Each structure stands twice: as C-alpha cells, then as structure tokens.
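Remarks on the structure that follows.
Every protein chain but one is kept in place in this view of the complex.
Moving on to chain A:
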Amino acid sequence: MATDPYLSVAALTKYIKKKFDADPHLRDVYVKGELSNVKIHTSGHIYFTLKDQKARMPAVMFSAKAKSMKFRPESGMTVLIRGDISVYEASGQYQLYAQSMQPDGIGDYYLAFEQLKEKLSKEGLFNAARKQQLPEFPEKVAVITAQTGAAVRDIITTLRRRYPLARIVLFPTLVQGQGAVQSIVQSIQQANRTDSDVLIVGRGGGSIEDLWAFNEEAVARAIYDSNIPVISAVGHETDTTIADFVADLRAATPTAAAELAVPSRIELLERVMGQRQVMFRLMSNDLEQRRIRLTQLQNSYPMAYPDRLYRPFIERIERATDALQRETVLTARRSSDRLAMLSRQLENRKPSDRIRQAERDLASLGDRLDQRITQVFRQRDQQLKSAIRTLDALSPLKIMDRGYAIPFKEGGVVKSVDQLELGDRLSLSLKDGDIETVIEAINPKDKERD
C-alpha cells in the first residue's frame, strides 16, 4: 500500500464538498442579504453575490427556480433567500444555491406562509380526497366577503347573469385589517348553519398585507371544517393564499368563483332544449318503429291468411281419425280371427273324441280277448281230444280187446316169471271177466337170446 500523504486537489475538494452536503443546517437555509453583481445568463440561470457589511458569498439560482419568481432581482436589493450551501468543485468555492427568493419587507409573511403551508399540508388539510363535490344546481349561494367593493359586485353580477335561479345570501364580512380573521371565521360558521349549497369566500386584489387574513390558520381551519363546499376567491390570479389550498375549489378571482359556483343559464336552456329535441326524436322514432312493426305484422302471412293457420291441424285430425278407424277394424278382425282359430283348436282337442276312441279301443280289445279265449279253448279241446284218443289207445282194456290178459298175483301185476313159483295162484283178467289159474310149469325164456 502506497502511503503517499499528498492528496489531489480534486480529492480534497470532493472531501470538503461532502462535509458541506452532509451538514443538515446547510441543506435548508434561510438567509437575508443584499444582492450584488447580479448576472442573468441567457440560459435563465441567475448568478449573483449575496452580501452584508461583514461578509459575502457567491450564489446561483437556476432557471427552473428563477422562472417562478414574481420579481426581477437587481443589485442593491435586500432579499430573503431559501436554499442550500454546497461546493462548486471546479472553482473551489462554496456557493448558495437559491431555491426561492423574495424581496425583503414581506419576509416575515413569507416565512409564516411557508411554515403554515407545510404544517397544514402535513396534517392533510390540502388532500384532494378531502375536497367536497360542488352541487350542480345550487339553490342558495352564500357569499362571504366585504359588503362593498368590486368583489361582491362582481360576484353578484356574475351569479345573476349566469343563474338567476340561485338565491344569493350575502354575509357582510371584514376581510382585512384588525378583526378580519375572526369575522371571516364567524361568517363561514354562520353560513354553515344555513341551508346554503355552496360558499364563496374571498375578496378583491390588494397587497399581501391586505390579503393576509386568508393566510391565517384559523381561516384555513374554518374552511376545512365547513360542511358546505367552499370556493376561494382571493385577490388576483397571481395571489395564492392558504385559503386557496384548503378550499374545495380555488377560483382565480371573485368573478371566476361565481362562474364556478353556478351553471350558465344559457347553457342550461340549450341543454333543456336539447333534451326536448332528444325526447321528441326518440319518441318519433319509437312510434315510427312501432308503426312499421305493426304494418309488418298485419301483412304477415298468418295475419293475412288466418285459416291457413289451422289448416294443417284439420288435416292432421282427419288423417288421425282415418287411421283410428282403420286400426279399429283391423284390430277387430285380428281378434275374431284369433278367436276362430282358438275355437278350432279347442274343438280339435275336445275330450268326447278321445272317449269315443277309448271306447272303440276298449271294444276292440274285448273282441280280441273273446277271440283269443275261444281260440285257447278250442286249442285245449283239441289237445284234450287228442290226449283222450291217445289215452284210449293206450288203455289196457283196448289191448285186452285184442286178446291180452293181465296177470295178478296177490293183487299185484306179474311182469316176470321170476315172480312166480310152481303152484302159485294166478288170476288173469280178461276183456270180459277174470279167471283163476294155477302154475303148473315155469319156462323162463333163454336168457342168452334175450
């Protein structure tokens, strides 16, 4: 780090300038002095020196501020300046940068005005939002000003000319000098106890001292507290008072205040006539349009041929009637057909037939049973006869017919000679009787030949 103890001129000057700028006392100063070396540059900036017996300082007022000054500064004038102190680095000079300038003599007023203005502004008494709306057609205009003089005359003349419908109520008021503030405040308060629609508060032109009452706090507050809208009209166009800031509407002059307070009769007459014309035109147009619509309706198809309106309905009814009849006949026919069919089916399924069939079946079965039994009997009969014939043929009697006899011994039939012995008694049964014999010889047959 270089530790060069020497500063540049610019750096040092910049430092000094910072010191000036940081000082709150130098940021907003009020200073009184005599003007000298006043030079008004073509750009509008004013360069001058402010001095008194003991000191002097260079000063500048830039054109933006200089333009709003109401007097032309000249060397030798004592002035009151509000501004700030800073350093002009290029020339190493501190300077007074003037924001505003007033010729001395009104200095106290000026200060008081600025201070009150700032105070009330901070309190919000000038807020646009607090401004009351002026009535369009005031019935009663209260005028608070001196009973005599140009101001009241201008106001009355203008109100009369513009809007004779309004009733003018004058509140004779002291507007300058001792007791003016109190008088103005009282009049505003008194007017607020009437049913006035708007207040004009003001006076004609004069010196700043003459107008001063309208820069007093009490007046400002009375205007602010008024429940009736206030139009301020103090002095000439160039005069601006605290009352103007507080009022609901500021008029440049008393005449202007009267113009702002009421509408113009001429314009209103034109407006009324205009309304008449508009109404007439609207009504004529309306009637004309209704007439056209009526004609259109009268000529419209349904109105011209009313019978055609219901013709389609008649056709529909007729068609529907036909269809209904057709449908009824068809339904009846279908029903009777079905009845016949069902009857036939019923007839076909009648049980008497089945009974008759069953009877026939039964009879047939009976016949068949008879036949069968007869047949069985005949078969059995023949079998019996055949059996009888066979039996007959086999009968021993038949055999005996042919000469055979049956030997018995002791009741039993003798089938072999072995059963016999000599001397045995042997009975022989012949065809037509029995005989008794005795065995006298036995001659068995050769067995070998057997």
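One rule holds for everything that comes next: a contact is a pair of C-beta atoms (placed from the backbone, for glycine too) under 8 Å apart; a residue touches a chain by one contact, two chains touch by 3 or more; residues count from 1.
Operating definition for what follows: contacts and distances are computed from a predicted model.
Entry comment: the absent subunit's protein name, as recorded by UniProt, is "Exodeoxyribonuclease 7 small subunit", drawn from "Exodeoxyribonuclease 7 small subunit", "Cytochrome c biogenesis protein CcsA", "N-methylglutamate synthase subunit A" or "Redoxin domain-containing protein".
Listed residues A:98, A:152, A:175 or A:261: the one in touch with the omitted chain is A:152. Touching the missing chain, out of A:276, A:354 or A:389, is residue A:276. Considering the full assembly, A:136 is the residue among A:4, A:136, A:307 or A:418 that touches the omitted chain. Not every partner is drawn; the one left out touches chain A at residues 135-137, 139, 142, 147-148, 152-153, 156-157, 159-161, 163-172, 190-191, 193-194, 265, 268-269, 272-273, 275-276, 278-279, 282-283, 286, 290.
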